[in-house]
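Only a single protein chain was left out; the remaining protein chains are all shown in position.
Let's look at chain A:
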Amino acid sequence: MTDCGSITGTVSLAHGDGGELTHRLISDLFLRYFRDEALQPLNDAALLPAQCGLLALTTDSFVVKPLFFPGGNIGTLAVNGTVNDLAVSGARPLYLTVGLILEEGLPLPVLEEVIAALAAAASEAGVAIVAGDTKVVERGHGDQIYINTTGLGLVAGNIDLGCHRVRPGDVIICSGAVGDHGLAVLAARENFGLEGLKSDCAALHTLILPLLENFPGAVKWLRDPTRGGLATTIKELALSAQVDIILSEEAIPVHDSVRGGAEILGLDYLYLANEGKFCAVVDRVAAEDVLAFLRRHPLSCEAALVGEIKEGSGRAFLRTALGATRELYLLSGQQLPRIC
C-alpha cells in the first residue's frame, strides 16, 4: 500500500490487530477519504460542540449481499440508511460514526471502493464522519464487509412527529414508487437477469427537513419503509396509533419493472424493502399542497396519496384494483422466490 497510488492486496488479520498495518490502513485509506476535522486527531473519542435542542441518536448495521448492486452499494446504504432514520425523526443529521468488520482475504481495492462511496455519500448528505473502528475476522467468519453506522442529529424544538398525533381523517402519503431496493438487491444477488431494476438508495433529509419547515404541524408522522416494506410499516402504524388504515392498490406508485419482477418471482412488492422513500401521515386539509411540494423534488416526483386513516383497532387493509379488500399484516418470515 502506498500513500497515493491505488491500493492492492487483501485484508489480513494484521489489519485489525492495532499495529502497523492497522495504522497504515487508517492513514493510507480511511483518512484519504474521511477528511472531517473532528476525526483527524484520531483521539479515542471525537470532541463535538454542544448543540441546543433535542439530540437524535440512531444506529444501524449493514450486511447487504452483494456489496455492489444497481443504484448503490453497502457504503451508500450505510450512510443513507442512518441519515434517513434521523431524517424521519425530524432531525438534521450532523455526525456519523463508522464501524467496519472486515473478512480476512477481502481485496483492498474493494474496501477502497466501499470507503470512497461511503465518504462521497456522507459528503453529499452533509454529515461529518467523526469516529470509526475496524475489526478483522478470520476468513469464513464474515461476509466480506459488515458496516455499522451510528448517527447523531438535532431536532428543532417545534417538531413533533409521532403516532400520538395520528387521527382518523388523516391521509397517508408515500414519497415515491415502492419495492425498488428490495428487488434490485435480490435480483443482483441471485443473478435473476431481471432488467430495469435500480435501488432507490438516497438520503432523504434534504427533502424531509424543508417539508417539515413548510408544513409545520400538518405532517404528523414519518417513517422510512425499509425491511418489511410499505405493508409492514403501515401495519405497525395502525397498531401503535390504534387506528385502521386503508391503502388503495391503484394509488400506490410502483415501477413496472418491480411489479413484473415481483410477479415472476412470486413476491409481494408491498413487502419489499425501500431505501429512499418515506411514508407520511398528513392532515387531509394540507394533503394536496404537500403532494405538490413533494412532486417538485427529484426524490419524490412520484409521490402519491395512497391511503387514509380510519377509526379502528390497529388493522390495515388494501383495497385491491378489483374492488376487494384484503387485510395487511406484518411481514412474517422472509419472502422466498417461488420454485415453479
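Observations on the model:
Note that in this section a contact is a pair of C-beta atoms (placed from the backbone, for glycine too) under 8 Å apart; a residue touches a chain by one contact, two chains touch by 3 or more; residues count from 1.
As a working rule, contacts and distances are computed from a predicted model.
Hidden from the displayed complex is a chain whose UniProt protein name, among "Protein translocase subunit SecD", "NADH-quinone oxidoreductase subunit H", "Hydrogenase maturation factor HypD" or "Sugar ABC transporter permease", is "Hydrogenase maturation factor HypD". Touch with the chain omitted from the figure is made, among A:G19, A:G126 or A:G266, by A:G266.
Which of A:V254, A:L294 or A:A316 touches the hidden chain is settled by the complete complex: it is A:V254. The missing chain lies against chain A, touching residues 177, 190-192, 249-250, 253-256, 263, 266-268, 302, 320-327, 329, 332-333, 335-340.
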